[in-house]
Each structure stands twice: as C-alpha cells, then as structure tokens.
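Omission of a single protein chain aside, the complex is shown with its protein chains in their original locations.
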Amino acid sequence: MSDEYLGPDLLARIRERAGRYDHDNDFFDEDLRDLVDAGYLAVHVPAGLGGGGASLRDLTRAQRSLAGAAPATALAVNMHHVWVAVANVVHARGEDFADEVLTGAAAGEIYAFGISEPGNDLMLFGSTSEADPDGEGGYRFSGTKIFTSLSPAWTRLGVFGTDASSPDAPKSVFAFLDREEVSADRVEILDDWDTLGQRASQSRTTILRRAHAPADRVIRRIDPGPSNDPLIFGIFACFEILLASVYTGIAERALTLAAEAAQRRTSRKNDGATLAADPDVRRRIASAGIRLDGVGQQIEALARDVDERADHGELWFPRLSALKWRATEVAREVVTASVQVAGGAAYRSEHELSRLYRDVLAGMFHPSSEDSAHAAMAGVLLGPLPR
Amino acid sequence: MSDEYLGPDLLARIRERAGRYDHDNDFFDEDLRDLVDAGYLAVHVPAGLGGGGASLRDLTRAQRSLAGAAPATALAVNMHHVWVAVANVVHARGEDFADEVLTGAAAGEIYAFGISEPGNDLMLFGSTSEADPDGEGGYRFSGTKIFTSLSPAWTRLGVFGTDASSPDAPKSVFAFLDREEVSADRVEILDDWDTLGQRASQSRTTILRRAHAPADRVIRRIDPGPSNDPLIFGIFACFEILLASVYTGIAERALTLAAEAAQRRTSRKNDGATLAADPDVRRRIASAGIRLDGVGQQIEALARDVDERADHGELWFPRLSALKWRATEVAREVVTASVQVAGGAAYRSEHELSRLYRDVLAGMFHPSSEDSAHAAMAGVLLGPLPR
Amino acid sequence: MSDEYLGPDLLARIRERAGRYDHDNDFFDEDLRDLVDAGYLAVHVPAGLGGGGASLRDLTRAQRSLAGAAPATALAVNMHHVWVAVANVVHARGEDFADEVLTGAAAGEIYAFGISEPGNDLMLFGSTSEADPDGEGGYRFSGTKIFTSLSPAWTRLGVFGTDASSPDAPKSVFAFLDREEVSADRVEILDDWDTLGQRASQSRTTILRRAHAPADRVIRRIDPGPSNDPLIFGIFACFEILLASVYTGIAERALTLAAEAAQRRTSRKNDGATLAADPDVRRRIASAGIRLDGVGQQIEALARDVDERADHGELWFPRLSALKWRATEVAREVVTASVQVAGGAAYRSEHELSRLYRDVLAGMFHPSSEDSAHAAMAGVLLGPLPR
Partner (left out) sequence: MSDEYLGPDLLARIRERAGRYDHDNDFFDEDLRDLVDAGYLAVHVPAGLGGGGASLRDLTRAQRSLAGAAPATALAVNMHHVWVAVANVVHARGEDFADEVLTGAAAGEIYAFGISEPGNDLMLFGSTSEADPDGEGGYRFSGTKIFTSLSPAWTRLGVFGTDASSPDAPKSVFAFLDREEVSADRVEILDDWDTLGQRASQSRTTILRRAHAPADRVIRRIDPGPSNDPLIFGIFACFEILLASVYTGIAERALTLAAEAAQRRTSRKNDGATLAADPDVRRRIASAGIRLDGVGQQIEALARDVDERADHGELWFPRLSALKWRATEVAREVVTASVQVAGGAAYRSEHELSRLYRDVLAGMFHPSSEDSAHAAMAGVLLGPLPR
C-alpha cells in the first residue's frame, strides 16, 4: 500500500512507530518530520504556488494510505490538510481570502483546527468563544477549544469565535493564531490527552485568553447559522471527505490484516485447511470488502465533484455528512469483522488490530454526527422541522 | 421527475397506464409506441449513427425516471438498452462485431435478452442451449430461455448457446434471432407470464427449436467460463448498471410517495400535526434517502467509469455485481420503509406503493445474485476457493 | 406441522383452500365452519366453562400452526381469540366483567374486534367514536371502525367509544354489539376489502350509526389515556402476543418451503449438488432459523408469564409491543430470505411464497407500531418525553 506521494519506505517507517506512540501516549514527532521532509504537508497546494499540485481526490487516496499505516498520524495531519483544501475550494470559487493558507503551507506552516468547543453541538453555526474586536480589524479570542489535534506542533491555529459587540453583531469570525500566542500565555495547551485511541494525535484542549489575531490573519466574518458562504462550504466539504478517507484507510488496513490471518490460520474442524477456504470466513471478508468498496467509490465521487465544482444544490450538505457517517460506521464494522476473522490473537494488546479497534471508534465523535446527517437529509426531503 | 430524454408529459402518460397493465397482466404496448416515437430506444446510439448520443450515465438517469413512472416498462426496455450499451462498450474498445446493434437500434429494431435458462446458475459462463453450426458460419439454436422481457414486441432476440460439435468445441456462441423465426415455428413464445410483479414486462418463456441465426447475425464465439472478452465485460457492466438504475428509480418513486404521505397524514397523538413533523418518520425517510443517495452515487460513478473506460482491473466484476446487489437490496428496504410511512392505505390493492412492493422484489432474481457478488469479491481478496 | 388442537387433516384442508380464497378475495367460510366444528373457537375457554382449557401459551402454538396453513384465516380468527384471552386475563385477576365472553365463546358466539379507527393513532387510549348513554346503563355508538376482520361472520362485535356527555365525562366505554344491529341498519359493513394480502380475512370497514349495546353488554367504562386497568392490560397483552404468533407462524411456513426448495433445487455451478449443500444457502436458512427461534422463545416466555401472572411492572408494555414489532419484522425478513432461497419460481403468482410475501407485510400495520414500541421503552429508560 503506497501511493504517488507517500512511498512504501516512508509508510513502512511510519507504520513501525505507530505502536510505540500509542503505548507511550506520545506525539508523532518523527512521523511529522518525515512527512514535512517529503513535502507531504504541501501536497495539496497548487504547483504554481510551490506545492505538490495534488487534487482533493489524490489527497483522499494519500490519506487512506497514511491512515492504513498510522491512524493517529493521519488523523492529525488531516486537520492541516483540511485548511489547505478549504483554501483551494475558496480560491477555485473566485475568492482570495484564504490564499495565505496556500502560501503558508508551501512555506512550511503547520495548520491546526481550533473549531470544536465543549458541549457545543451547533458546530460551525455558532461559537461559544468570544471574538473581541481590537479596533484595527483584528480580534482577541477567548474560550475553550477541544480535540485540537497537532497540539504540540502547529504553527497556525485556525479558530472561530463570536463577535457580540460590533454594531452588526453577532458575527462568526474566523482567524489564524500564531504559535507565539502560546509563548505569550494567551494560548494555553493543556496536557490532557489520554484516550482510548488516536493517542498519537495529541488532540489536547486549548484555552484561549484574549489570544490575538491581527487584521491580516482574520479571514472571514459572517452571520452565524447555516450558510452557503464558500468558507463554510469548504470547511464542511473538505472536513467530511478527508475524515471519511482517514477512517476508510484504517478499515482497509484491518481488512488486509484479516485476509492475511485467513490465509495463515488453519482449522482442525476442516482438516487443516486455511480459513481462506472456509465459506463463512470468505463471506465475512467479502462483505467487509464490498461495504468498504462502496464507501471508497463515494469518497472518490464526492472528492472529484469538489475538484470539478459540481453543483449538488441543497443535497451537498446531507451528502457530505452522510458520507462521513457511512464511512466511519462502515470502518467500525469492518474493523470488528476483521478482528473476528483474526481470532483471539487480535485481542492481545500488542496486536495491530486491537489498536485499530480502539482508533476506529473515534470516528463517531467527529462532526457530522449520525443524527445531524439524518436531520440534514430529512430537511431536504420533508422541509424544515416545525418548531 | 423528468429528464432530458423523457419529458414530464410522456412520463405522466406512462405512469397513468401502469396500474392497468399490472391489473390486466398486459404488455405495455402503448408505452412502447410512445417511447419509440420519442426516439427513446435509440437514445444511447451515438449521434453519428443517428441516435440520441446519450452517455451510459445519461441513460441510467433516464431509466431511473422511467422506472419511477412504470417499473415493468422500464425493466423490459432496459433489456433493449443493455444490448445497445454493450455495442457501445465493444465499439469504444476498438471492435466492431456488435455495431449492427447500434445501426439496428437507430433503424427501429427492438432487442431482447435471451440469456437466462432454467436452473442454470453459470449464467454467462456456460449455456445449456445447443448451438449447432449450419456449416456456413451460422447456427441453429435449441433450448429454453426464461424471463424474456419484451416477448410480445422484440424484433431481434439476442441468444447464446454452446457449440459442442465443432473441432474447437466447446464454444459459447452469441447471435441475434429475427422475429421471423417465430412465424417459422422455430421460436415459440409461451403465454406463461403470471407473476407477483413486473407484470407488464411480459417476460415469457421462449423455446428455441433449431432457431436459425445466419452468419451475419452471429456476433461472438468464445470459450465458456469467466472471461475478459469485451462482449462479456460489456454485458456484465451494462446489465448490472442499468438494472441497478431501474430498481433505484422504483425506490426513488416510493420515497417520493412516502414523503407526500408524511406531509398529508396527521397524528391525533401529536395534536393533529402532520407526520412530517414526527421525528421517527423524519428519521425513517432520511435513512431511506441516505441509503438511496449512496446507491445513486455509485451508479453515477461506475456508469461514468464505463463511459470513460476507467480501469478497475480484477475489481470490475465484484464492483459491478455488488452495485446491482446493493441497489436492489436498498430498493427493497426503501420501498418497505415507504410503505411503513404511508400506513395501512398503502396495503390496498389500488395503492401505487402496494404495486411497487410487488415489483421491487424481482430485483433479487436477476443476476448477479447476492451470493455471486460476494463470491467475486472473496475471490479478489482471498484468491480462488480451493476445490 | 400440527398440534394438539388442530389435526394434520384439518390443517391440510385449510391450507388447500388458502390460495383460492386469496385469488377470489373471498371470506374463509369453509375454514371457519371446520374450525367451529373442531371446537377451536372455544379452545382457550376454561374447561370448567365448557371450553378446551388451553393456556395462552398453548393457544400461541396453535395459532402459529394455523397461520402456517392459512395466514388470513389465522389472522381473522385471532381477533376472536384475543377477546377470549382478554376475558381469561381479567377473570384470572379477580374480576368478572368480561366473563360473558367465556360463556359466549363456549356457546358458539364469534367475537370480532372493532377498535381501530381511521387516522386515530391514540388506539386504545381514546376513541373518535361517540358513545351516547341510553339512560339505562346502555350506550349507542356512532363512528367508523376499520380493519374489522371476520366481518361476514361475527356475532358479537367488541367496540369502544367516548362518552362525552355524562357528568364524569370523558370516559372510554367498551361494549359488545349484537349481529342484529346489522339487520337493524345501525351497523353497516362496507364491501371495501381489496388489499395486497390477508385477503380472506375480509377486514372490512364498519360504520356505526347509533348502534345499541344494552347495559348487560357494556363491560367497562374507564378514563381515557394510558391505564393499568385489567381490560387495557388484557387487550394489550393478548393482542400483541397472539399477533406475534400469527406472523411467526407465517414465517415458519416460509422457512419450511425454503428448506424444501433448497433440498430440491440444484446448481450447475456446483456440479449438480442441491442448494442444501451450498454454504451461502445454509447460512441464509440458518440465520432465518435463528432469528425465528429467538422470537419463538420470546412468545413462549411472555405467554407463559401472562398465564402465570408474572409481574413485569412498567416493562410489561414495552416488552409486549417490542415482541409484536420484532415478531412481525423478523417474519418479514424470514419470508424475504425464504423467497431468495426458493428463487425465481417463488415470484410466480401461484407460488405459496408469493402469497406469504404479500400477507406478511400486513404485520407492520397492526398496533403496536415500531415507533410506539420504541417510545414505550424510551419512556421506561429515560422518563417521559418533555412536551
């Protein structure tokens, strides 16, 4: 399993470290260095701007490969790629307000995603953080952000908050904070990441205490609530598609391990034949393969549609959220089926499948949730829910 | 619901007749005449050859619309379109042996599909019918074909049989029989179509008694068994994709009826609010919509891949058969969920949903079966089953 | 398939007639005569009162057998048995207000169920029919009842309506109407039963026009709304359990037909072996068998708990409604899987499985619905839904 952007040697090195990072609850420093060296963080930056020129579809394939090697590494790097992809979407739709992400990524900046907040299920549609205007077009942000992957390493943290004081308030303000805000004690990164899986992502809690983004780092200021703003569409589309890719990559790896186990394990009941000859095992693997393949086709189709600027109208949002939901759900089922094929050995702590079983569960916690995906589709098919 | 090729008026007329054809167990004569008049049977013939120039992807959309109006009409016409699509696939891959189907369809010929045989689960990989060489490059076919849709109307019947007598035997021989073979009593069409659903398709049993295809109607002669011959690939790809489209169209119609019912029915329990405000009903419809939407994306992706000659290697066959399986399965589930939303009224004989519930079941009987789809995927993931 | 109360000959005769009744949309007159002659309508009346003395658990088994022979006959007779079972429940809990049903059934009366009303999802908790006091303890009922199985044959119709005029109004009033009310034109039975399945049940619409129940036919007068009244518990428990039995019996029959088909059909792909040797077919049948067996255990357990007066507290209602839901859902899945095993032949109109496929769908329309079963369980686990 390799691809154009991540060679087999690099993936092998990354895979080799994954167990250790997980066990020690360490950030994937060495992986990150290797990925930076390989130019992977600029792979989706247009070639004209010094990047790799990969399409979003290309990127989804690379992220599936990377997730197959090290889920937490792929998940954390995903957040950087989301910002780059958003900037591409915005740029392709004729606006330049996010272009600095493209040039920044080409220049070596590492972007993190500071959007999620504790107990805030409005997600992109309304922040509980405060965005206080500095009077010169910049903002000071205060609040708590959770699940900040890449915490130890980001150089630019994308955040949003609510401007409640300007004459046209409320507005949702999106901006990038510099790493210097950490040294200046206006951004505190807690050392609180101790989870069942995805441990190397070190998606710690981030406290903002009047963290400052000057005017040239404020990229967007829009009304709260559902919106067709290109930034909102871009975040939504790229986040869902790339997240779907990461979890699909995890499941593809699990299925590979299952197929290997089936070809290795034998059955006394079946006179020593391998499990690859057992009809029930074949069926289980085929069923997992078919489901996974179906998700793969959907990722490819929707990524291509973003690349080609296809118009799905009001179906875009339910389609994207359903993709993420289906992908993470299928991934969980495929990992479980793979564990079943591999048998009791897969239950041992050192077995890769036992780690994948822990990692894959995180898929359900990222937005969009199963319920919001269904609500979005119901809204299109039946109109809004009367309150 | 309409599209480029089938206007709303035509679809409305066709929908209006569907219940009567079903009740009387009649063939859809008037529909067929209208479709011929609208040029629909040549819609997938290249424009250069006098056809409509629709891509396979375009055709899947039109067939979904048509199936939403009249499932049995769409299913039967599908068989004609499969042959045209096969001819396109073969032509696009640089061979001209099936070109006569393109010119024939442009000239008004109606093609039917005489492949299925009673109790023969080898399908395309080996016929139980006899193909006896006439010594001049033609063949005389003997055997029984089942599920011959369009029985009352075809002008060319595509058949295959096994040549067991030539020096290089066995060979699978594919050829087209002329309607004159019926008048000549070498082809007998039984009047035996009385089924739960898809009644208007009149997919009767066809008996071949040394039915003659002269040399210029024999299009292919290949080894039995799995094969990458462009004819086999073409039949497989076009049959599965177009069949998936028909059943998806049925389910889309059911979901539309369900949504309409939800907006009309009220609940005393909920103080007279419509069911469109009931969270359980919204969820049921959203779930159906999400599943259907996922299948739709897969149909579009694979149809486009056929149009663009994408290379899926050994995954082509499992992908195509899985698509057909998933589409017919999802269609059945969506129709059932739609019936549930519509309530007891949908159980009445005259209700469109009670007909769709009968029609949609047929999806499981067409090849590829659920089991062969899984066997194909297992073969790719685990290698062939040792015998 | 037979049991203590219904011999194999009787069941065979009933099975033989089922196709004809279905095709002609006729009521099951001859079946009913045979069942009456066999004492089957008094089978659940205590022996001391001249009945068969069968327990509710015994009755569920007999109804499964009967449903396996003729679903519509079993479904319609079920309604009579529900009333008898309710009377047993009430009697066993120390009240005699429903005893007349026991003596009536022993004396040859045939009871029907006039509860369901169009668009009324409150079900037992509030009638849209009017119950007007006659000043002597009796009532005159006006309103519309739907799905009145046994319409051509009942001698006593159990109804309920709302007394909105008495000083202590509103009250739900339960009473039995005599067949004479039909001749007196105060009860009209429409000839409007033309459905997808369960056709022989002739569950027609019944119009009440001040239909009179004298005081001695009024059995209960209670507050509308959820209630632990023994009548409400009895109707709920017996209706759900017996309905679950009918649909389980349908599915058991389907599975038997599937197993027979598997033992008869052969596969060319598998060198002529029967499908009973095909691992996928074995799995499909086993899976159906396991699901069905699980439902059977639940029917037995809950019927026994009613017989033994076990106390499930507030779990009684969710348990009973979940049983009915699961049973009808599993039945539908098992019939579908059986059709799949039997193959294309099962799609022909004259095949028993094509009838079972139509009959089994009705399960979802009887109360309790899937949604109310879930709402009941949510209420127990999370408390009532805040309004």
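In order of appearance the chains are A, B and C, and numbering begins at 1 in each one.
Keep this in mind: contacts are C-beta pairs under 8 Å (C-beta built on N, C-alpha and C of every residue); 3 or more make two chains touch, one makes a residue touch a chain.
Please read these numbers as outputs of a predicted model, since none were measured by experiment.
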**OP:** Could you run through the displayed chains and say which ones the absent chain touches?
**Re:** A, B, C
Subject >> Options A:39, A:53 or A:343, residue touching the unrepresented chain >> reply: A:343
Subject >> Residue among C:322, C:335 or C:360 touching the omitted chain >> reply: C:322
**OP:** With the full complex in mind, choose from C:74, C:242, C:285 or C:360 the residue touching the hidden chain.
**Re:** C:285
Original post:
Quick one: which of C:115, C:262, C:342 or C:362 touches the chain that's been left out?
Top reply: C:262
Original post:
Residues of subunit B in contact with the chain that isn't shown?
Top reply: 279-280, 283
Subject >> Residues belonging to subunit A that touch the chain removed from view >> reply: 119-122, 126, 128, 146-147, 194-197, 265-269, 278, 280-281, 332, 336, 339-340, 343-344, 347-350, 354, 357-358, 361-362, 364-365, 370-371, 374-375
Original post:
Can you name the residues of subunit C that touch the chain not displayed here?
Top reply: 255, 259, 262-263, 273, 276-277, 279, 282-283, 285-287, 289-290, 293-294, 297-298, 300-302, 315, 318-319, 322, 325-326, 373-378, 380-383, 385-386
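Rule of thumb we're sticking to: only the chains that are shown with their structure count from here on.
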Original post:
How many angstrom between the C-alpha centroids of subunit C and subunit B?
Top reply: 40
Original post:
Distance from the CA centroid of subunit A to that of subunit C, rounded to the nearest Å?
Top reply: 52
**OP:** Give me the residues of subunit C that touch two or more other chains.
**Re:** 280
